[in-house]
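Structure below; questions to follow.
With one protein chain removed, the remaining protein chains of the complex are shown where they sit.
Let's turn to subunit A:
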């Protein structure tokens, strides 16, 4: 299990909270220098995996090895090798940005001088130099996240865990954050990242594991996964609820998988490969049958689509 080119190795991880099984035998392998995206809805078990791997939580069964060190047997040795940035920015709001990073450096035992140097370096790297001597409660959400991420990097850890690094950020801060993460990864850091957004996993991750109900239900590269769930979605809303099934029958040959209908919204969704071309064909087909359409469009797959395809239920239906 101590393969030198594997940075994170997880086997048969189980965690129960009383009657509830949060993790039900998860296996993961992250080659050194790559990015693994754990994709799943709220409550799927992503955070539980991160908490176990970062020594915050004890699993009920299973094994985890990080950078060749057993997480359960040598937690302190593991902590030296990892950086963690959580779901919400764990920065002390009364301390300045500099003081936050300096404190973390001291607690990694970098020594007084090196901690200060490192804090200044990171503030520079994350464009926080100007704000570095202000208490962080004056920071914006995006700045706090960047500082939190900087905190995870203080000791140059070979393995980095980011738990939903962009949840709650506005689109501009999210794009900024992605840029920062991409730079890090280019530097050779191994990264395990959790996210609820397929788009985020697509942009950042080499491999994606889809987690649902504490289990890995699919894995592969973003392209493999998208091929599996179909690329784009054709969405149609018909005027007459009674003719929805007829519309579904008509467009079926255009899709890569059968359409799913929603009587209530008088709409159908179907994975297609041709995008706009499929949309035009579908509209022509429906018009020739005098089937009136209220709304039509092509959109990229969402996490909901992944779940719909993989589990047959949407994320909202998951208990």
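Everything below uses one rule, namely that contacts are C-beta pairs under 8 Å (C-beta built on N, C-alpha and C of every residue); 3 or more make two chains touch, one makes a residue touch a chain; residues count from 1.
Here is the rule we use: contacts and distances are computed from a predicted model.
Q: Which of "NADH-quinone oxidoreductase subunit K", "Transport permease protein", "Threonine/serine exporter-like N-terminal domain-containing protein" or "siroheme decarboxylase" is the UniProt protein name of the chain not shown?
A: Hidden chain, UniProt protein name: "Transport permease protein".
Q: From the listed residues A:16, A:63 or A:106, report the one that touches the chain absent from this view.
A: The one listed residue touching the chain not shown is A:106.
Q: Which of these, A:90, A:180, A:203 or A:217, touches the one chain of the complex that we don't see?
A: A:90
Q: For the chain that's not shown, point to the residue among A:16, A:63 or A:80 touching it.
A: A:80
Q: Would you write out the residues of subunit A that touch the absent chain, in ascending order?
A: 51, 54-57, 76-77, 79-80, 82, 84, 86-95, 99, 103-104, 106-109, 135, 151
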